[in-house]
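Showing subunit A:
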Amino acid sequence: MKIWNWNYAFDILPEIISALWVTITATVVGFGLALILGLLWTILIRSDSKIVSSIAGGIVTFVRNTPILVQLFFIFYVFPEFGISLEPFVAGVLGLGLHYSTYLSEVFRSGIESVDPGQWEVATALNFTKRKTWTRIILPQAFPPVLPVIGNYFITMFKETPLLSAITLVEILQTAKNIGAGTFRYTEPFTIVGVLFLVLSYPASLLLRNLENKISEKY
Partner candidate 1 sequence: MTEPIVKYNKVTKYFDDLQVLDKIDFEIQQGEKVALIGPSGSGKTTFARLLMTLEEITDGTIEVEGEYLWHEKNEKGELSPASTEHLRKVRSNVGMVFQHFHLFPHMTVLENIIEAPITVKGKKKKEATKQGKEILDKVGLLDKADVYPAQLSGGQKQRVAIARALVMEPKVLIFDEPTSALDPELVGEVLEVIKDIADQGETSMLLITHEMDFAKEVADRIAFFDDGKIVEDGAPSEILYNPKSTRLKEFLERFMNTQTP
Partner candidate 2 sequence: MSFWEVITSILGQGLWITLLTTFLSAILALVIGFAGGLMRLSRNKFVRFIVGVYVEVFRGTSLLVQLFWIYYVLPMFGITLSAITAAVLAIGLNYGAYTSEVVRSGIQSVDEGQIEASIALNMTKIQRMRRVILPQAFILMLPNLGNQLIELFKSTSLVALITLTDLTYQADVLNATTLQTTQIYTALLIIYFVIAWPMTKGIQILERKLTEGRM
């Protein structure tokens, strides 16, 4: 038996690539959710109400300090006990989104805090409303510096999607595993999955480094 069989590799490649679609959709939808939830946590934590702020802070702390795999199990296996049965894809996206929202909320916070406090004073001196202060002065300055970090989390999340195979979602790793189970050859399917991740995430991270340099030049 050959260690690496090219014919076999090319045979199974289309099937794995077609599963890539699931992986990418899960990443994009999950990340959208993470952005929205992350922003929500940031706003709630900055709330004047102590109760709201500490509840949001508590959720973020709890989610950050537990493994995403267990969170996925919880969503997929425990929610149905309360009558909420979710498709693997929905449960997966929810888990990814929730988990990464807590990281992104931290990124947003650091972005906001890195804006010079003098900017708030200027906004007050120019009689900006609170809303205008946020949308016109603070956020436009807070976002660009943290953009590369946000991008990095996108790539990290992309690489975390194979975890969704643990809740029966047939993304690329699960597809590879199924192929392997049928043929008893794991070398080609698992290697192809690894190469696919590398081929997609490495250029993305190069692009990001480029962006980072451009941003740091500008600021």
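The rule we apply is simple: a residue touches a chain if its C-beta (ideal position, glycine included) is under 8 Å from a C-beta of that chain, and two chains touch if they have at least 3 such contacts; residues count from 1.
Criterion applied: all candidates are chains of the complex that A comes from, given by their letters.
Note that this is a predicted model, so its numbers are computed, not measured.
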> With subunit A shown on its own, which candidate in 1 or 2 touches it within the complex?
Replying inline: 2
> Mind pulling up the subunit A residues that touch candidate 2 in the complex?
Replying inline: 3, 61-62, 64-71, 73-74, 77-78, 81-82, 159-163, 165-166, 173, 177, 180, 185-187, 190-191, 193-195, 197-198, 201-202, 205
